[in-house]
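A single protein chain has been omitted from the complex, and every remaining protein chain is retained in its original position.
Showing chain A:
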Amino acid sequence: MALTRDQIAMRVAQEFQDGDYVNLGIGIPTLAANYVPKHIQVMLQSENGLLGMGPYPTEDQVDADMINAGKETVTASTGASIFNSAESFAMIRGGHVDFTVLGAFEVDVSGSIASWMIPGKLIKGMGGAMDLVAGAKNIIVTMTHADKHGNSKLLPSCTLPLTGVNCITRIITDLAVLEVKDNAFHLRERAPGVTIDEIKEKTAGKLVVDGDIPEMKLS
C-alpha cells in the first residue's frame, strides 16, 4: 500500500538526529514535526526569522507579530531566537541548518529539483526554496512517486524550470526511500506491501535495485 501523507511524514521524522536544526517546507514536510521521536530534540527553523518554532498558539496566545514562513500564527518554543531575514538566510545559505525537507514536482537522477513553477500556470514565486536547496547540509524531498495521472516524478532529467541543480540526495515518496547518486535513483526501502516491480514501473529515471530492499518500519 502506498503511504498516506502522515505516514510519509512519519518516515521523514525518522531521519532526524538529536540536536538537529531543521527547516520544514509547507505541506507534508510540516507534518513531520508531529512525528519527531520522543527521545530526541530538534529545533525548527522558520525562514521568516524564527529558530525554535513552537506549536500553533491557543486563542489567548495569538499574536499578529508571531508568524511562521507560511504566514500562520505560531509560538516560539523554549530556547528560541528571533532575527532578521538576512540573518535567517545567512544560517540557511551558510550551511548551518542540518536538514531541510521540502516538496517537489520533479526530481532527476542528477539530483536536480523542480518545485516552484509550471509554465503556463501563474507563477507565484520561489520564496525561500532556492536558498534552502542551495544551502542545507541534508535535503529530503517528499512527494508522491507519480502524479495523479500516473506519470513518474522521478525522471532522467527534470522538464520544469529548476529550483536547484545537483543538490538532492534523498527522496521519500509514498512508495519508497531512495538515494540519488551516480546519476541514478538507488532504492533503499519500500513502503509496506509495495513491490519492487511497482516502484520500477513508476520510476522513469534510472533505478538501481541492489540486494534485498527492506520494507519501511513505521511505528
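As a convention for this text, contacts are C-beta pairs under 8 Å (C-beta built on N, C-alpha and C of every residue); 3 or more make two chains touch, one makes a residue touch a chain; residues count from 1.
Here is the rule we use: contacts and distances are computed from a predicted model.
> Not counting the visible chains, the remaining one has a UniProt entry; which protein name from "Cysteine desulfurase family protein", "ATP-binding cassette domain-containing protein", "Putative succinyl-CoA transferase, alpha subunit" or "C-type cytochrome biogenesis protein CcsB" does it give?
"Putative succinyl-CoA transferase, alpha subunit"
> In terms of residues, what is the contact footprint of the unshown chain on chain A?
Counting over the whole complex, chain A touches the hidden chain at residues 46-50, 55-59, 62-68, 70-74, 76, 82-86, 88-89, 92-93, 112, 117, 122-131, 134-135, 161-166.
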